[in-house]
Structure formats: structure tokens, C-alpha cells
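The other protein chains are all here in position, but one chain of the complex has been omitted.
Chain naming follows the written order as A, B and C, and within any one chain the residues start at number 1.
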Amino acid sequence: MAGNTFGQLFRITTFGESHGVAIGVILDGCPAQLPIDVDFIQSELDKRKPGQSKITTQRKESDTVQILSGTFEGKSTGTPIAMLIPNEDQRSKDYSHNTDVYRPSHADYTYDAKYGIRDYRGGGRSSARETAARVAAGAIAKLLLKHYGIEIFAHVSAVGKIQAPNLSGDSITELLVTREENIVRCADPATANQMIDFIDGIRKDGDTVGGKINCIIRNCPVGLGEPVFDKLHADLGKAMLSINAVHGFEYGSGFEGSEMRGSAHNDIFLANEGAPKTLTNFSGGIQGGISNGMEISFSVAFKPVATIMHNQQTINAAGEAAEIKGKGRHDPCVVPRAVVIVEAMAALVLADHLLRNKTSKID
Amino acid sequence: MAGNTFGQLFRITTFGESHGVAIGVILDGCPAQLPIDVDFIQSELDKRKPGQSKITTQRKESDTVQILSGTFEGKSTGTPIAMLIPNEDQRSKDYSHNTDVYRPSHADYTYDAKYGIRDYRGGGRSSARETAARVAAGAIAKLLLKHYGIEIFAHVSAVGKIQAPNLSGDSITELLVTREENIVRCADPATANQMIDFIDGIRKDGDTVGGKINCIIRNCPVGLGEPVFDKLHADLGKAMLSINAVHGFEYGSGFEGSEMRGSAHNDIFLANEGAPKTLTNFSGGIQGGISNGMEISFSVAFKPVATIMHNQQTINAAGEAAEIKGKGRHDPCVVPRAVVIVEAMAALVLADHLLRNKTSKID
Amino acid sequence: MAGNTFGQLFRITTFGESHGVAIGVILDGCPAQLPIDVDFIQSELDKRKPGQSKITTQRKESDTVQILSGTFEGKSTGTPIAMLIPNEDQRSKDYSHNTDVYRPSHADYTYDAKYGIRDYRGGGRSSARETAARVAAGAIAKLLLKHYGIEIFAHVSAVGKIQAPNLSGDSITELLVTREENIVRCADPATANQMIDFIDGIRKDGDTVGGKINCIIRNCPVGLGEPVFDKLHADLGKAMLSINAVHGFEYGSGFEGSEMRGSAHNDIFLANEGAPKTLTNFSGGIQGGISNGMEISFSVAFKPVATIMHNQQTINAAGEAAEIKGKGRHDPCVVPRAVVIVEAMAALVLADHLLRNKTSKID
Partner (left out) sequence: MAGNTFGQLFRITTFGESHGVAIGVILDGCPAQLPIDVDFIQSELDKRKPGQSKITTQRKESDTVQILSGTFEGKSTGTPIAMLIPNEDQRSKDYSHNTDVYRPSHADYTYDAKYGIRDYRGGGRSSARETAARVAAGAIAKLLLKHYGIEIFAHVSAVGKIQAPNLSGDSITELLVTREENIVRCADPATANQMIDFIDGIRKDGDTVGGKINCIIRNCPVGLGEPVFDKLHADLGKAMLSINAVHGFEYGSGFEGSEMRGSAHNDIFLANEGAPKTLTNFSGGIQGGISNGMEISFSVAFKPVATIMHNQQTINAAGEAAEIKGKGRHDPCVVPRAVVIVEAMAALVLADHLLRNKTSKID
């Protein structure tokens, strides 16, 4: 049973290989009558596309999205929304040397072992290019969330050991402006400068480095998340871990919370009108797997990109020693382009649970 | 859409509240002809049950499992296996004070907000008692994995800031023996003693503390995991995050890997016969979301138990200030009993992907 | 991938063999706060249980249902509702002769071939006893539908070649009274008498006979059904065809409609206020797979029960000739007891689509 579908009620299925004709996505379950702003979808894709700055790959793809179905006169119709992103820069010859050789810490070997056949051009299906399809669908999820007043914001919180301070209390509009003013997409300008210098040095070394992305969600209604397996943070975690290069996920107090005592960790409810607030938010906006109305926050760890500009020892499909030459056009650090992917996947999870929650009680 | 089902082909649905008649599980999709060792299932449940030692809750539940269907003459028949665990120690009066008051960092408020009705007795559905059903089903998953030679082992790798050293190269049989010789279920005896003393002190303070569990999987066949969303580690992550009190998941190099350079992080393939091995294993046995035959390893972070023996300020359902009295019978640290839950969920994920992989190519 | 689950949002999973410990069902997705009338559930089961009259099997089972979870103080809580029906009359010795012999037109051979192991006692999982679990869950579906004003009614419309006239315009309350006044459950008393005499004669011959059940649904809201695959009638059809012994399904004009001309078959809309009505209803209340507010009607064909009181030639598991002795306690005609199964499955489909429709457009 293949695994190219994500979500239950707001459900996407992606398709496409890095150097095939096109990649794309079908979104099934988008409620009817939602205004579909194609410019917004494109602007989201532009944040993920290659060639944006000196610290991203210099490969050129316009990543222009085309909507094939599911909208009419600018609105969703309740039928499947298919979106296509043609592949333009297909220089397959660049990849001919990969035909038979397994790149270290890539998916070449495992795809070959699993399927017995592999589109080796540019990583084929295992390429992070697939995430463009997610970003397109995630943009529509964001439009749905926006309709309900829910806001999502992610930024680069760490590159290597360089950590950004915690997010300020600025509005998400303000945070977005600050973030987009630097090419590393960190909401703290001073840290951003350090990160950019560091990545640029790494790039000149022909090396790569990992990083972290922190994401917050505000104005999430109380009640999203479905016990016991489809807890909101469990679905967020799966969504993040399904992104290429992600090795870790934590929410609320996360790994640090495992070192704390209950007396310090408990989030005390404050007596007041309206939905309850808590004094602290170690729960990260989710209790018992269900959103409690507080800010949701989580962090995602990305390993360093496996493609480096050094020669590396490896093996070929026959198990014989071989060498990988360092060449090509790749990102020295994936997190600046992954910010919008994290937001897209979070938006897809939220949209799905927003719809799922509509049947939690009789009306 | 409710969320009480986990898995696609090896699929469980659990039911039951902490103080209802019984909890239980239906396992649908277990292949026929698998010998079902009921004693083994019970022995797994015994590792999770309350009242095992001075550092677990003193509540008494024998957690005796009864198989209602799906087996015949000691083997699975391919039909649904239903298992029932009656609730014995139902002292509901202990919980009458919870009727109307929201316990901090519990699910009382969110269940009430989501459903508008709540079985408040002992946490109802949100109680970790539900995980006994997972352990019963996970035991059958382990029997299936054993049939295919796959081994799973988890242990307590941290309590508060006390960290165990990395797992040795001992066999899993040896590791199990060592682990079960101490009540905290850590595979390092010296660390185990520190952990036990620390938890006992916490308990005497009426407080609780978090911890971490590390899990390894050996002899996993190459090819498990379904790109692009149902990557093996994504499903493991969701499985772990669906366990009560879990706040974080990482695999392979995890969060530390996000600080590394690609040149150090890449796992170099070694030329040899048979399935390729790698010099290092920062990939944690999974590349491109697919198992590569190396040891799979991941860690899970648990927050401290929310129920403490101190009085706490909180609110009631009307939003008014209220006080929670510290009383009852609860765990000072959840990880010793959670080891078998982590193993059970990992086994369920592996069993599911083992079956899913059977259709990856034509035969 | 096993197939013991039905429905998407209002979802049941059944378990249990004819002569095992118990059969049962988990219903996941029932909205919270629905009053759960256990007496009503039991009364539905009583309409399906054996031993009701001279024209049903004389086997004795009280089919007493026990709710294990998911309700609190008489209402659903939004968590899984598990229901158990213990097996009482397990005389397994009656079936020892089936160990190795394949009964004609039963599932003995196919289960053996598929799974390589078979609980031969009374048909095991393939026994229609499993449908008691469906009736229990269907009763809760009916309670949900009733909350929304939707009414379902089925009756025996044919036994052998004896056909009942089309249903009158009586209210469903009136139809139910008329139907329950005769043991064959036909809404036309005169036809009922003919049917009963005919079945009684068949029974005395040691033979069996097939029949048909017609079902109508009134006050169904406009909009249920999900194009393009989960059309309302497609899901109704699958539900009916999943019932033991069903060989055919038709809705609206059905097979006769295939002989008609479009000019006669088209249902002309009538200009009026409120939801449009049509002059005729060859569409059977469903257009484009979506309910249109008119009465939904469909018919289900049941083959004759395969167990007859005659000796029959057959084979054993080795492929050798063998003989089946005609003995045991079986129904001469299954339709009187199947009426409530048809209603239950229809109710499950409607409940599922009622919930699914809640996300069709933004609000």
C-alpha cells in the first residue's frame, strides 16, 4: 500500500518525479465556495523555489502552478482541485553518473531495494522537489484557515549551533515582514545575519549544515485533534517527519520538558471569562491531543543536506566500491526554503482537523 | 471523524474508558496461521500494569486479557482478533471531586470543550489506561515480527537529567535480561540505580518527573516505509506522539544532527557482499523513509505526569477559581511502565509496513 | 488488508465467530451527546434473533447486548462505543461433521483456500450471526437519524415468486405496525399470509427459498452522497451486497428502468416553494449520487439459504467425494429476519453520509 496521500477530510495526493514531465497534487475535500487566490498560491511557491538567493541552490525553476480543476469563477466547487507544476530545468545529463551508484545518505539504495527500479534522475520521487506540490496544496489550506481566522508562522530558529531567541509577541503580520527581510528567513535580524554568514562559509567549503524551524499557530479554535491516535500533535509530528531531511519533532516543552518536574511543568488555568487561558504554556497549546486555544508551538530538526561538493567513497548497485564526484547545484542548508514547507504541512493538518471536528457532537 | 484506529493493513481500533466496564482492542488484518501465545500477551501487559514496584502507582489492576475472536486452535484465522481487559479497580468515588473541576495539564477541559460531555472518572478515555489495549495488540505484532526475525527493544534512557549511556552491542536477549533486573527498566544497571533513587525522592516530594525512552529495532528487512508521506520514521513518530505524555520524537541523529555538517553526517556505504552496510548510522536505519537494513533507533520524550500530590489552583467548568487537592494513586514517573508501550507501538508500525511492503513490486 | 470495517466518519468494525465467545462491534465516530436508548438497541436485535417464529430457525440465542464503552449517563461521549453480544447456544458438536467437508454454496472452501485455516463451527466468521453486530450499531445509527428526523423502513417485498404490491402512502409508523403484525414482515397483510404459507411448505420439504426486501428512506436531507465514487446509492449498494446471501441491488427504476425511454423516465421538476419536488421518482431520491429530498427507495435480492435438510453430494478438503447429511436448525427463508439488517445497513450509510456532508461547503 503506497503512501502518497496525506489527510483524511482535507486530503492531498501528490505525484511526480524531479526530472519527469511535471509534479502536482490533487486536493480532495476542500469545502466549496472558498475563494482561491492563485497569486497567493504562486507567492507561496516562490518562497520554496530554487535560485532565490546566494544561500540556495542556483538551479532554475519558475515553479509556475496551473490549476486544472475544482474551481469555478475564482472559488472552490467542492470537487477535486488538481494543480500542476511543470518541470523546466530538467538537465538530466547532470545526473547520468547516478545511474548505478548509490549516493551516501540519499534514498538511491533503498528505492532500488524496495522497488527494483528507480528513476535516478535528480533523485526521482525522493527529491525534495515533491514538496512544491505540498506547498501549493498548503496554500489553499492556509486560505481555508484564514477564512476561520487561524494564523500560521514558521521561521528558521537554528542553523548549526546558531540559535535564534524565542519568538517575540509581535503579530504574525509583523513577524512575517521581519522574516522576509532576510534571506535565511529568521525572525530575528541579528541572528539572521550570523546564520547567513555561516551558511555562506559552509557553501564555500562545499559542505552543508542542518538547522531547525520553529512554527507557531495562533487563534486555533479549541477542540481540534482526535483522540486517541490522531492527536493534533501526533498528526503535526507525522506531517513534519514526512518532509525530506527531518530527523526530529517536538512540541510545547518538548525534549526539555522531559527533564522537568510536574510541579513546574503544569500549566495553571487562570480564572477569567471566555475560553480558559493558562499561566504558562508548556502544553504547547494542546492537551490530551486536542487544541486548548493557546498558541500552538513546535520545532522541527533538519539534518544537513546529503549532497556535498566533496568526492565521497560509496558503492554501486553491484556492491562494489565507487566514488561520487562532488558537483551539481544544491543547497548548503535546506531550512530557509523549508520554512514554507513546514507552514504548508501544518496548514494541511489544521485544515484537516478543522473539518474533522465538525462532527464531534450532534447539532 | 474520530481517531481511534491506527495502522492501515495491520490495524487496531481501541475502545474503553478508565472506569468503564472494560477496555479493549480489535486487531484487523493479522495474517492467518500465526501462533497466538496468550501467555506472551499477558506477560507484556504485566510490564505495563500498575502496582509493579515502589516507583509506580499503587493502583491495583490485574489487566487480565481475554481473546474473544479471531483465533482457532491457537492460531490466528485472518479474522478480527478482539481482546478484552476488564476494569477491576474502579473506585469511582475517588474521582467525584473531578466532576466539575479542570485538572491542570490534563485533558479535562479540552474533552469538555470538544464533546460537551465527559466521563470524568479517572480521566475517562484520556487516561493512559487505554494504552493497555495497545500493548495487547502490540504483543501480537511482536509475534508476527518474531516470525520474520525482527527484534524490538526499548529502555529508559533518561529520567529528568539523568542520562543512560548509549546502548551496548549486546544481543537484544541480553539487553532484555539486564533491563528487567531493575524496576526502572534501564539497560544500564548503574544508571538504573540513580534513576530509582531519584524517582523515589520525587515520589516522596509528592511530585513527578519526565524522562526519555530509547528504542532500537534489529533485523528489519530492507524496504519498509512508503514514500512520500508514510515514511517509516513518520509513522513511528506519529505512533510515539500518540502515546499519552509524549512531547518529542527523534530518530537517527535527531536534534543533534541538525547541528552537524553534511561531510560528517553522511553514512558512507561499505563495499561488501549482501545488503550494503554503512560506516556510521546517523540515518538511524532509514533513508528516504525506507528501512535500509541497519539498526533503527529513535528516542521519545515524556513530560512529567500532571497529577501531583500538591494542592493546585485551577478553574471549574464555569471559569471560576477552584482548587485541586493532591490525592490519589499515581505514577511519579511514567517511563518505566511506558517502555512496553513504546515497543508495542513500534511493533504495530513495523507489522503494518511489513504487510504494506508485500505489494511494492510485481511477482 | 482485511475488510471488517464499514463507513468513513460513522464507522463500525465488527468481530466474532458464530461459535466463539462473543460477537461484537466498535462504533467509532458517533457524535457526542446523542441519547443512547439501550432498550431500542435490544428491540432491534430481537427482530433479528433466531427462534422468533415457526418460519425461522429454532436455534436459541437471546442476543443480549452489553455496552462496554463510549456512553456516560445515557449519552454518547464521542469516544468509541463497543458492544458485546455473548454467544450462548454454542452446541459445537452439531458442527463436527463440517470439519473437513465443504458445504455446497457456503464459504467453507473459499475461507479454507484464502486463509489456510478455518473455524468450521457453525460457519465461523462467515456465519450470518455476524450481522447481529451490524444491527446493534445500526440501531445507534437510527437514533442519530431520528435526531435529524430521517426515517427508514424495510419490509419483505417478495418470497420466491410471491410479490407484495408497492408500498402505500402510509406513514412509516403505520407501516411498521402493519409489518410487525405478521411473522414474515411484509407490509401487505394479504401477501404476508401467502408468503407464510409458502415458507411453511418449503420448510416442511426441508428446502429453502430466496426473497426480496424493499427499503424506503423518508425525510432525507438534500445533499447526502459524495461524487464521484461514494455516490449515495453506490454506498447503499455496497452495504446491501455485504449482507450474507445478497445477490442483487437496484434503486429507483432499477433493472426495469434499463428498458425505458428517457422521455418516460425523466423526473420532471415541479415549480413550487421550498425544496423542489419531482412529478415521478424513477431517480429513487438520488440524482448524480446525491439525495434530492424525494423518497429514497431500493430493493435487495437474497438467494435461498444454502443449508437444506436434504443429503447432498460434495467434496472434502482433499477433493474427494463426500456427502452432507441434512440436519441442524436453519432458516427456510432468510428475509423475515433480514429486514432489520437491511434497515441497519441503510442507517449506517445514511449516518455516515450525514456526517460527511457537514464539510461540503464553508460556513
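Heads up, the rule we're going with is that contacts are C-beta pairs under 8 Å (C-beta built on N, C-alpha and C of every residue); 3 or more make two chains touch, one makes a residue touch a chain.
Keep in mind that what you see is a predicted model, and the values were worked out from it rather than measured.
Asker: Out of C:155, C:233 or C:337, point to the residue that touches the absent chain in the complete complex.
Answerer: The one listed residue touching the chain not shown is C:233.
Asker: Which of these touches the unseen chain: B:33, B:99, B:272 or B:311?
Answerer: The missing chain is touched by B:33.
Asker: Which residue, C:55, C:84 or C:305, contacts the hidden chain when the whole complex is considered?
Answerer: C:305
Asker: Suppose we count only contacts with the excluded chain; which residues of subunit C make the list?
Answerer: Within subunit C, the residues that touch the unshown chain are 1-6, 8-9, 14, 102, 104-107, 109-111, 113-117, 125-126, 130, 158, 160-161, 202, 207-212, 222-223, 225-231, 233-235, 237-238, 241-242, 247-255, 257-263, 265-276, 278, 282-284, 287-292, 301-308, 310, 312-315, 319-321, 356-357, 359-361.
Asker: Would you write out the residues of subunit B that touch the absent chain, in ascending order?
Answerer: Given the touch definition above, subunit B has residues 1, 9, 29, 31-34, 78-79, 144, 147, 227, 355, 358-362 touching the missing chain.
Asker: What is the set of subunit A residues that contact the non-displayed chain in the whole complex?
Answerer: 1-2, 4-5, 8-9, 11, 13-17, 20-24, 26, 28-29, 32-33, 66-70, 72, 75-82, 84, 114-119, 124-125, 355
FYI, only the chains that are shown with their structure count from here on.
Asker: Between subunit A and subunit B, what's the gap in Å when you average each chain's C-alpha atoms?
Answerer: One centre to the other, that is 26 Å.
Asker: Find the geometric centre of each of subunit A and subunit C from their Cα atoms only, then give the gap between the two centres in Å, rounded to an integer.
Answerer: 46
Asker: On a C-alpha centroid basis, what's the spacing between subunit B and subunit C, in Å?
Answerer: For subunit B versus subunit C, the centre distance works out to 39 Å.
Asker: Which positions in subunit A are in touch with at least two other chains?
Answerer: Expected reply: 1, 9, 227, 359-361.
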